[in-house]
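With one protein chain removed, the remaining protein chains of the complex are shown where they sit.
We call the chains A, B and C, going by the order they appear; numbering starts again at 1 in every chain.
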């Protein structure tokens, strides 16, 4: 519970932001799968600040594999890896030792554990997601070999939305510093990011993910509907506040006759309002979902905080901050989706 | 996987809609807890069609407890229960034997299992949720004894929304046939339900849930954030298509400075944009979330279906159908929330 | 934890000895498997007192399937079943209400739960194993269809041992009231049972199990070695006190050169000291193990007990008692073995 995800394919992660290292162990990964390490570092790079609107934090993040892969092929044994943390001056964080920042996990960790590593967010830091991306990159390679691809892009930042979310051009996305497939929307997003950053404020957004090539029959019908495990995976990403599949919240305002996905003769459907999942099980159409992220409350100005004995204080967190972390979350969304789909794929083999 | 939910408190359910019975086993429920069976039947009754807009299906649903409770007190052993299914004439379903209805789980079950009980939806029927409500009613009694209450209501049907979702009057909800706390909205909802039903069409909607009295510290910080396990639970309910916590999708358009929940001196927060969960852990404020449901595609008129060998056919499902099942899902949302919170509550005891 | 066994194939059981019913839910059982109900009742019958040395308790035990099987074929959904308990006069157990019997689970249940169903042992009764046998009978049918058979027999009662445990004739076993494959040993066993019963005393024994037809590659190498999960399964049977695989405890006194199982050219081995498992993984040879059972301390005479407030009392448990329950445990050993092997078999499919 807590630090392990999955049933057949299981990722266990560890690491505080300013401890020795972050990393993970992937268990249940089949033997004999060719792994291209370059692709892992490629996905890792997409998680890094990609352009001048984001944190200029230098994070080389070399992944070290400790087990489970020999000569580029998986052994069927646990694949362990770690990424060392850069050494930081702990004094930088001294001022935060007994301080709870608003809309952070400071107070809740303290309430839960009675102790916390206050440096850089500790285990609550987004740095924890490094391990998700390494594991996700492994899973994506397995899935590609099965003909399944997972793409994602930014479809909203602040109040700027991509105009057409049905036809997302993932080729364009790759060229885009904001991971946005719509150049017009991206220009506006860049503008509000620049404007908001100047005010020392931050922005949230939405990421949309599309899984293609997934055959019908994946997902368990009752509690572990594919839509439910995807929701679990996505809502476990730091700052995630909403999840919807297919038409999502919009479907609440549709009528049954407009919502119905009528069949073609080959069992594909003429529309895909359901987002590729019926009764919790994939139907062979693209699986489509979106995830909403709140703006991170690490502002470029002093924030009203509270000390552990209840006194109000103003604290300036320091020079580094991201105005909008949503573009960096794109590979995290892809990675978590890959873990869910690969787990369902492997589990389904037990039923045939 | 699939038919079991939870870690310490675990519900395993079983049953096809037209098989012998539906039911479940609750394991991990602490010993010595007083159980009032009347309250279970009360929650069960709230799941039944409550008014003339819904199915006039007669479903007495007597819960039979098989184990785990003696003289009204839990024994610490598994609490098993079943609810017999009414006998149906299987001939009624003969026409559906080799037919896949649009936006139903017919085709996906067939693809997954190579076999399915086609009568009344089989395991994919909403009847499966009976077991969730029985288990949820047990959990709600445990939680009440800990000072935790779980309320839910309908906040949208079709395009009619409750005007103020911040102050939900759950007393009013209890009087409302549509489980709606806002009489004005309810009047409009009733009107569109009547109108839509006449057209043989159906409506979706949104349910909002509020959990009060939950102390800070529940939930696991990484993969099993309380927001993630709640999302998992809610998205596992039939027809659920979206989940959001606190400001949810709206938070994507907020700035960090407006989103921030500033602290009071007693560690409560002045606002509750985060919906009671920070970094995946409860912060002691009300936990608030919403779930979107698509309209069920069981229309009061013939629907274009497809046979298992790919031929197009029109099938009329029969006289019984619900125009809007959302009000009936209110106790299901509460029940699943209760299972999540009680599980987190029990797990947290291992850490203190 | 506790009432669920297995990873992919999972059995959850419920029921107190004198509650409404005992039963279980089997999840993860593949769809499309033909089930012969007669074989289930056949295995159930083998669990019943088979001859005059044992309890003359009448226990018809009709299994009622509630879900998961339609027209004799599994649906891939949970297979739930129950067996009603006979109504007993609760007054019979009144004298045991506040009494802890020696070498029973009375005191330990009370210490664990603070409450217990004292009637007939409650959840600690061997009646709990009914559900194991039903589930085991299902698993055995699946395994047979894969060419895997599971046999077991009594190889020791009291101090009487079968002379040759290497060549166990399971045809003879089936004819034997004591489930013993060696007629000479059986005659002696019958004699000591008769003698011991007359004294109002009881006997333990040993059961040996042989699994044939299991291909190489089943079992997980580290914590879930097949030898470890078999041990777990067997030691979970009431009264089990010892487990050994292959040469077992005798191997401790062998040298490496005599213990070594040398290979034939087809990868079978010339000897099978290891009992068919190397490094936790099946090697394709017969899997052989034994389980020791202590004598049940339900004597035909008054026993020194203790009340819940620490006073010594003598209590006669009543007329019914088994002098030796070991023969009845044979189908339970087979059933638990079947659950372990089928689970490993299904899990292995995820790795290929």
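Keep in mind that, in the parts below, contacts are C-beta pairs under 8 Å (C-beta built on N, C-alpha and C of every residue); 3 or more make two chains touch, one makes a residue touch a chain.
Predicted, not measured: the structure shown is a model, and the values here were computed from it.
Touching the chain that is not shown, out of C:82, C:151 or C:244: C:244 (per the contact rule at the top).
Which of A:14, A:223, A:293 or A:345 touches the hidden chain is settled by the complete complex: it is A:14. When the missing chain is restored to the complex, the residue among C:86, C:159 or C:175 that touches it is C:159.
Within subunit A, the residues in touch with the undisplayed chain are 1-4, 8, 10, 12-16, 19-23, 25, 27-28, 31-32, 64-68, 70, 73, 75-80, 82, 112-117, 122-123.
Mapped onto subunit C, the footprint of the missing chain covers residues 1-5, 7, 13, 100, 102-105, 107-109, 111-113, 123-124, 128, 156-159, 196, 201-206, 215-225, 227-236, 238, 240-249, 251-257, 259-263, 265-267, 269, 273-275, 277-284, 292-299, 303-306, 310-312, 347-348, 351. Where subunit B meets the omitted chain, the residues involved are 8, 28, 30-31, 76-77, 221, 346-347, 349-352.
The rule we apply is simple: only the chains that are shown with their structure count from here on.
In a homomeric contact, the two copies may use the same or different surfaces; for subunit A and subunit B, over half of the interface residue numbers are shared, pointing to the same surface. Put simply, the chain nearest the middle, going by average C-alpha positions, is B. Chain centres here are Cα means. That of subunit A falls 46 Å from that of subunit C. Each chain gets one centre point, the mean of its Cα atoms, and the points for subunit B and subunit C are 39 Å apart. Mean C-alpha positions place subunit A and subunit B at a centre distance of 26 Å.
Counting partner chains per residue, subunit B shows two or more touched chains at residues 1-4, 13, 112-113, 123.
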